[in-house]
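Provided herewith is a single structure, encoded as structure tokens, for subsequent inquiry.
Missing here is one protein chain; the remaining ones are kept as they sit in the complex.
Let's turn to chain A:
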Amino acid sequence: MWPGAVAVALVVVATLAIGSLGLRLSRTTSDFMVASRTVPAFTNASAISGEYLSAASFLGVAGLLLTFGADMLWYPVGWTAGYLVMLALVSAPLRRSGAYTLPDFAEARLGSRRVRTICSVLVVAVGWLYLLPLFQGAGVMLGAALGLPTWIGPAGVASVVLVNVIGGGMRSITLVQAVQYWFKLTALLLPAAVLLAVWLGDGRPDTERLGRPDFPTDVLAWSNPLADGGAQGLYLTYALIAATFFGTMGLPHVVVRFYTNPDGRSARRSTLLVLALLGLFYLVPPVYGALGRVYAPELAASGESDLLVLLLPRIVVPGLGGDLLTGLVVAGAFAAFLSTSSGLAIAVAGVLGQDVTGRSWGGRRLGGVAAFRLGAVIAVVVPAAVALGEPSAGVATTVGLAFAVAASTFAPLLMLGIWWRRLTPTGAGAGLVVGGLGSGAAALTTLYLDGPAGWVGVLAARPALWSIPLATAVMMLVSLATQRTVPPGVRRFMVRLHTPEALDLDRG
């Protein structure tokens, strides 16, 4: 109990101190050469990874692997490969567009306030859908690690996030997020190394030798992860791949990080490094999954698989060593909760502060900071309240739905906006609405109707495979029908998006 409590307390204190003491880690100097140096691609890549790796990655992946086996490796593969799609299709042109947020991109490309508003609504929707499982997961985790009742978790994490965001969260400090990545990696890697050493010391037991028949060790299953579950299994796998591959580019807290890159070229380089860093990180959770099958298979049966990473060190290494490792893992998991949910809360609060609380209501208009703070309260309280009312549906599953909504809306907008000159505001708006309503309805069905049986339930649980093509088709067809409203200056904008910085060219 105590190592978890100490670890959580330390992480909370450190987070709040960095946020509120204004430790900006910006450079105080009289040396311009130092001060005007932009963030190196590697630091930026670490920061993107640090903000991106949520509790779903830290805890969820190992739990899924424990319960469902190798099929679930598609989650980490997809979460990493999303950056591959971004690298190839989006990152450099998006940076060159000058946009800071996703609504900014819509406005820059299409020159339409209405499409911007639709994007703002979607940012809030995706942000809330992502925050919900994070708060729920935090509740489960704190309950297990500290022995607290489940409701304290969402409330506690939400309060810490709120204080952090309001106190200093408007400063998105790259270096802090970069350190976060390396902290999370250490917190997961070090215990994993110890566990592996113990496992080797035990003579490399496997599930069969321990006489546990609950998990068949069919070696072929690992090489053929699509076979399970027939046509529905095949659909679910491909839908998961579609959602994760295309959802990453539509995550509001990830996109803003790319702005820190000075140009398109460095944005591309950061993305490449992110691929490497995420690939490195995702090597570790499967170790927990595999060792969990050996040492703690009962967790899968009792529905506590999300807690595998937290509980395994103490099961395998009894005594003080296990306590210390547990403390480290708990700290890492809690940091993962805080960093991702703070990033999301800032993104949602920014949109709310600009487009909702910053508007004039009944003749009164809040100033920038006050509007942002009120936006932050709304951004955090809504998903926290929902998380209190609903038991967890599995962290990774709900996060998957958030990816699906992002993939069905922002992915077509970004890819068509960057690569297709004939996109019109009307077409983009129609596609966003259709994709958002389709995937959103599917997400709500899955979360609140307990997943209807049969194909309906399957299609609703992983909507991406039908909703992405649907949204894309609507966007293209409506655009083709409204070619008269292609925004002026689209060719010039395309030249700006796609010309390498090294070319000397009048981009005005």
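Throughout what follows, a contact is a pair of C-beta atoms (placed from the backbone, for glycine too) under 8 Å apart; a residue touches a chain by one contact, two chains touch by 3 or more; residues count from 1.
Note that in this section contacts and distances are computed from a predicted model.
Novice: As a check of understanding, state which of "NADH-quinone oxidoreductase subunit B", "Fe-S cluster assembly protein SufD", "Histidine kinase" or "Cytochrome c oxidase accessory protein CcoG" is the UniProt name of the chain not shown.
Specialist: Listed in its UniProt record, the absent chain's protein name reads "Histidine kinase".
Novice: Tell me which residue among A:Thr15, A:Gln354 or A:Ser408 touches the hidden chain in the full complex.
Specialist: A:Gln354
Novice: Looking at A:Phe42, A:Tyr100, A:Trp182 or A:Trp419, which makes contact with the chain not pictured?
Specialist: That would be A:Tyr100, which touches the missing chain.
Novice: Using the touch definition up top, pick the residue from A:Thr80, A:Gln136, A:Asn261 or A:Thr472 that touches the left-out chain.
Specialist: A:Asn261
Novice: For the chain not shown, which residue from A:Gly303, A:Gly368 or A:Pro500 touches it across the whole complex?
Specialist: In the full complex, the listed residue that touches the missing chain is A:Gly368.
Novice: What residue numbers in chain A mark contact with the hidden partner chain?
Specialist: Answer for chain A: residues 24, 26-33, 35-39, 98-101, 104, 107-108, 111, 170-174, 259-263, 346, 350, 353-354, 368, 372, 496, 506-508 touch the chain left out.
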